[in-house]
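Only one protein chain is missing from this complex, and each of the others stays in its spot.
Chain lettering (A and B) follows the sequence in which the chains are written, and residue indices restart at 1 in each chain.
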Amino acid sequence: MAPVLAILRKDLRTELRTRQSVPAMSLLSTTTFVVFHFGLDRSSVEGELAAGVLWVTLLFAAMLGINRLFVAEQEEGGFDGFLLAPIDRSAMLLAKVVALLIYLVALELVALPAFALLLLGPAPTQALPELLAIIALADVGIAVVGTLVAALAVRARARELLVPLLALPLLLPVLIGAAEASAPLFLDAGAEPVKAQWYLVLGLYDMVFALLAYAVFDFLVED
Amino acid sequence: MTPAAIELEGLGRSYGERPALTDVTLSLPAGQTLAVLGPNGAGKSTLLRVLATLLRPHSGGARVLGCELPREGWAVRGRIGFLAHEPMLYRDLTGRENLRFHAALHGVAPGRVGELLDRVGMAARADEPIRALSRGMVQRLAVCRALLGDPELLLLDEPRSHLDPHASELVEPLIGRSSGCTRVVVGHDPAAGLAEADLVLGLRGGRQQLLAPADGLDPAALQALYA
Partner (left out) sequence: MYGHGLRSLSIASSVSVTTALALVFFYAPNDADQGFIQKIFYIHVSMAIVALAGFVAGGAFAVQHLRTGDRRWDLRSYVAIHLSIVLAVGVLITGSIWARGSWGHWWLWDEPTLVSFLIVALLYACYQPLRFAIEDAERQARYASVFAITAGAFVPLNFLAVRLAEAYTHPRVLSTTGGAMPGSMRFTFLVTLGAVALLFVTLWKYELTSKNVRIQLKALRARLAPAGPDH
């Protein structure tokens, strides 16, 4: 456990010092809302449209964070330093997933209020607990698959191009699940309950990919 | 007879189609120093990386500190100190933060960090980010990183590069012959390599060209290596 915390602490410290990922992600999300305003030519969105706009924006902003996740390891000999240590390779996987999760939460702390301010029709507080549950489930999926794709792409050429090409299709079930789940929460006429099947879809996705990531991660970092 | 710290038998390793090491065989007793010499691209760094368990052998057998690679690599990792070409330090963190990070990875008490910083004379500048330090200072910190776990085997890739004479002097008791560790040293200066070695391995094109004790080694044989 201590190595996981050490890696996590190192990543968070680096992020606080260099501010590479989170500010860019937050800025992109807000800018995207403005783009949607003009692209859709609407001042407010509700229901399915609102859910779609929110989740597409979050997904694209997440790409920035995923792109940078392993760059320091790759460029500053971090992989070697880690591989020399007598610890389980999954420690890096867990640390990176949690780090990406934290960046996503930080992103959402900016993006959700921005969304509520700029585009969302009904008040977001009408169904906050359910929304937070959906966000939590979706974030885990994005973090796990994002880490896997980041590790896959970091040693390839054209890594910044490869990440969205790989991650976006893989994350489509998350997008579908999260958008469909949160659509009833954004209705002007008042929030309606979320269909339980979407929680199941998101949960199943998270579980499958968490297990898969745990199984294959060693093969990505070792030589 | 002292047990062998390193035993290689027909070791081979390729990068894709290109063989980087072919049929390397040697035995290095504990506490002794092996100098690995050869021209650029001879496979010296590859050999170090295999010994460090970073690369798997593709053919042949390798035993390091009694453990068979790659099967038992995990058992021997904590007992090796690898000083590579890359310092393996994060540029945005300070020296002290980097060392504390590696100490946590290796399960070493944080106190050791301060102790090593003092011994290489970097205690004063340990709290500046790596990107602000000169290459020589970074090298000294890299030495600290390699020594954190109190290793039995040192793998050194041109350890004195970038070090001024004073720094070299500070670092000598830690990674030199007097350290008492088994050492594998890769260097570009054959004379210096010979001076501090017990056994000499000459590589060329990944193949073993010569293997002989340093005492009484014919300098002409070394010249042929670089010709």
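Assume contacts are C-beta pairs under 8 Å (C-beta built on N, C-alpha and C of every residue); 3 or more make two chains touch, one makes a residue touch a chain.
The shown structure was predicted, so the numbers you read here are calculated from the model rather than taken from an experiment.
Annotation: of A:Ala6, A:Ala114 or A:Leu148, A:Leu148 touches the absent chain (contact as defined above). Within the full complex, the residue among A:Asp88, A:Glu192 or A:Asp223 touching the omitted chain is A:Asp223. Where subunit B meets the chain that is not shown, the touching residues are 15-17, 39, 41, 204-205. Subunit A meets the missing chain through residues 148, 152-153, 155-159, 162, 165-166, 169-170, 172-173, 176-177, 180, 197-198, 201, 204-205, 208-209, 212, 216, 219-220, 223.
Please note the rule applied: only the chains that are shown with their structure count from here on.
Mean C-alpha positions place subunit A and subunit B at a centre distance of 40 Å. The touching residues of subunit B, counted against subunit A in their complex, run 52-56, 74, 77-78, 80, 82, 84, 86-93, 97, 101-102, 104-107, 145. The residues of subunit A lying in touch with subunit B in their complex are 2-3, 5-7, 9-10, 13-14, 17-18, 72, 76-78, 80-87, 222-223.
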